[in-house]
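Here the complex is missing a single protein chain, while all its other protein chains stay put.
Order as written gives the chain letters A and B; numbering starts at 1 within each chain.
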Amino acid sequence: MGINDRMIFTTPSREEMVVRKEPVADAECPECGSHDVKRYGVGWFKGPRMVVKCQACYHTLAVERPLPEDNWPPFRAAGYDWEASPAERAAVPGKD
Amino acid sequence: MGIRVGIDVGGTFTDAVMVDDESGEIHRTKVLTTADDQSKGTLEALQQLVEDPKSVSSFYHGYTVGLNAALTRTGAKAGMLVTAGHRDLVDTGRCWRPFDENLYDATWERPHQARPVVDRRHRREVPERMRENGDVLLPLDEEATRRELEFLKSEGVESVGVCFINSYEHPAHEQRVRELIAEVMPEAYVQTSQIWPLAREFERTFVVMLDAYTGPPVARYLQRLEARLEEAGFDPRVEIMQMDGGLRTSQSVREAPVFTLQSGPVAGLLGAEAYVREVLGARNLVCLDIGGTSSDLGVIVDGNAEVTNEWELEHAIPLAVTTLDVRSIGAGGGSLISSDEVGSLQVGPESAGSDPGPACYGRGGEQPAMTDAYVAMGLLQPELFLAGRMKLDRAAALAALERVAAPLSMETVQLAEGAYAIANTKIAAAVSAMTIDRGLDPREFSLFAYGAAGPMHSVAVARELGIAEVIVPYFPGGFSAFGMTASRSRVEHSRSVMSLLDGLSPEQINAALAELASACRGDLEAQGVAAEDITLEHVYYGMYSGQGTDNRLLLPGGELDAGDLEKLAADFHDYYERRFGYRAPEIPIMVTSFVVVGYGPVPAVTLPGAERNGAGGESGPERAVVHTATLHLDGVATDDAPFYDRAQLLEGDEIAGPAIIDDKLGTIVVNPGATARVESHGTLRIEV
Partner (left out) sequence: MAITGTAVGREYFLTAEEVEASYGIDLVTAETLRHGLIEVTRRMWGTLLRSSFSNIIRDAMDFGVCVHLVDDDGSTQLIGITEGCTQFAFTHQHMTNLVLDEYGIENLGPGDTLICNDSFRGGIHNGDLNLFRVIHDEDGRPAFVVTDAAHVFDIGGPGAGGFNNTATSIYEEGLRIPPTLITSGEKPVRQSMNLLLENTRSPLHMLGDLRALLGTLRTGEERVRALVDRYGTETVKAAGHYALGLAERRMRRALAEVPDGEYVDEVMIDDDGVVIEPITMRVAVRVKGDEAEIDFSGTDPQSLGPISTGWQEAARSLIGPKVVLDPRHPMNAGAMRPFQVLLPAGSMVLCLPPSSQNGHPELACKLSRMMIDVLSKAVPDRAVAPDSGTSGAIICVGSDDRPGLEGQPFGASLIFGEAWGGTQTTDGISFCLSPLFNCRSNIIEYTEKANPIVIWELGIAIDSAGAGRFRGGFAATYAFEALTEAFFTPILDSARFAPPGLDGGGSGATTVGMLVGRDAAGSVRTWNGVLPAERLTPLFGKFDADGRPDPVGGSWDERMRFQSTKPTMEPMAAGEVLRVHVACAGGYGDPLSREPERVLRDVANERVSPAQAEELYGVVIDAATLELDEAATAALRARRAAERNGAGPPLSHFKDWPKTEAEFRQLLERPVVGAGRPAVGKE
């Protein structure tokens, strides 16, 4: 996956202005028993997360950090997974 | 020499202090404030203290006539003339919302919008406009001015304030309007920007407006007072306490009555200043005055009370005149203790007031207040309270506290001690705001505590702030009135500069200061101060060019030369480093204004309790123990803790906590681990 994919985008269409929710196979809501459980990206108080929620009673089954393939949030810094250079961590005590 | 009397009118009581400089005696009294006419109670108190009217050499006075009128919106029927286009300035509140529980509350109303001092109807627009450099963009439209004045007159307006944009340096239009008012409304009280000729239109308009609003009632009051005094055989010349901590003759107060708007708390701080001078030497003090209903805080640095220009009557109703910085703390003896729907524990800001008051007053109060907590902790003993003149209902206190404690599943005493701790935190926070925000370190201060409840919190608050000692003066009541007798005449004259320091020559600066000094001298001499008794202080306000908040800084006295200006700049950078944590030597310094303050002579200060000096002997403080009881303090319960009668303590006595010292009108708490020592004049110094 090139870094462009998450740094420069084209404008999506109007039809796409709905948060996409992916059905979760073989899931059952522990609160109400429904199988209509979906996974989608949200803004949670600590930042972007993927939630797994029952769509019948809105019980949250899980709150997880997004995986790279979730593309959530859309933007991702080019250097996100790179190691910090020595200059960037010079003040950390006991650095090597 | 002779007898000097200070009388301070407070909300409930009018306090009076009489000082006989020759004999060194001090007498005090208090009467109930006569709200309908404060001069009645004032005379009553005066006559209680003084037999022979002719023996009074000086009479100092503070009143709340102006303040009450402003707060209750019962001042003069006033109007304003403002630059056309700026009629709504005073309603804008400069747009912002306070950082308190109202910040997000859509039902909050800005005080001047909800209850204007001068309503929009009587704020009239005059076509005129000046540029910041004095160029006239629009000449004064005299015909339009007359029309507006006729309207105000027809509305029964008796007082007119005039404040135009940029008039602070260019008063010509306002001066002309003053002449027109004299033609159209010759009886009217008039005030213009000359009362505070500095930039910042919002603040200046309010100074003018509040003076127009409160000036007439204050002037009438002074007239009544003088008449009463004269009739009773007293010299009607009175010196009035001002917000800047100085005195001004009642005659000259009439020129700018608003400067006396809230002088009571200021006078209390002056009492502390006097104490610092006479008993303690130059010291840094945090002054804590906590009573049953009000709590005030002030700071003294190197023996001088700190000043501010940011006093507000209410949110966004400023009075930007120089005033001693006394702030109200939302925590005192009457603060209500409560919990809410989520179990948060709160102390204040609501207060029990005096009716019904705390539950222990037995007047039917059901909600627990701090005073009830004091009772539960054992700090207040029903037998000792107010020398037995008023009985405290301990059972009622405990019951009220239980009502809050039970749902929280707390013990009553646990709640009381918890409320005490939270109150201390709030007081400590208020102290931090007054010190740390100024670049002052509270650890370099002593805590000076007075008022009925100040010394109850002082050791705990000192410990929170890292302050090493608490000082409690021997002055049961009337500290404000005493403060007046220790004060002196003060006048201040300023002019806007708004120029870079680099662009000012020593000659220009000296000329400006000389002019202001001359105005101060003239002002003081007109009030009867002898020329040789006048001292002057030179001040400038400055900031880095581009900033918007200036700082009050001292200038060296006398004529300045180029070398002085260089040192001035160096000191300025040092000041910024100390106060804000950085210096910006590459940025020019902007001088916003010059101020010269003129003082009359400092009177001899007589302090009470001199008879306690050097009176220590073989007997120990045990002679003064009048009671023992259980105390709950700092999480420790102490049975049979001693209660001392302060009147029986002598210089040299030492008392280790936990203990209580009772001085009839207040209570001094010596926490476990603290030691109190009696010094000269009966002063208590507590090592925390």
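In the analysis below, a contact is a pair of C-beta atoms (placed from the backbone, for glycine too) under 8 Å apart; a residue touches a chain by one contact, two chains touch by 3 or more.
Quantities reported herein were computed from a predicted structural model and do not represent experimental measurements.
Touch with the chain omitted from the figure is made, among B:E174, B:E417, B:D523 or B:D634, by B:E417.
Set against the missing chain, the residues B:F259, B:Y544, B:F572 or B:F643 yield one that touches it, B:Y544.
Remark: the residues of subunit A touching the chain excluded from display are 7-9, 11-14, 16-19, 40-48, 51, 57-58, 60, 71, 73-75, 77, 80, 84, 87-95.
Subunit B meets the missing chain through residues 77, 84-89, 91-97, 99, 101-110, 113, 119-121, 125, 127, 129, 131-133, 137-139, 141, 151, 154-156, 165-166, 168, 199-202, 341-346, 407-410, 414, 417-418, 421-422, 425-426, 429, 432-433, 436-437, 464, 498, 544, 546-549, 576, 579-582, 584, 586-587.
The rule is simple: only the chains that are shown with their structure count from here on.
Rounded to a whole number, the gap between the C-alpha centres of subunit A and subunit B is 57 angstrom.
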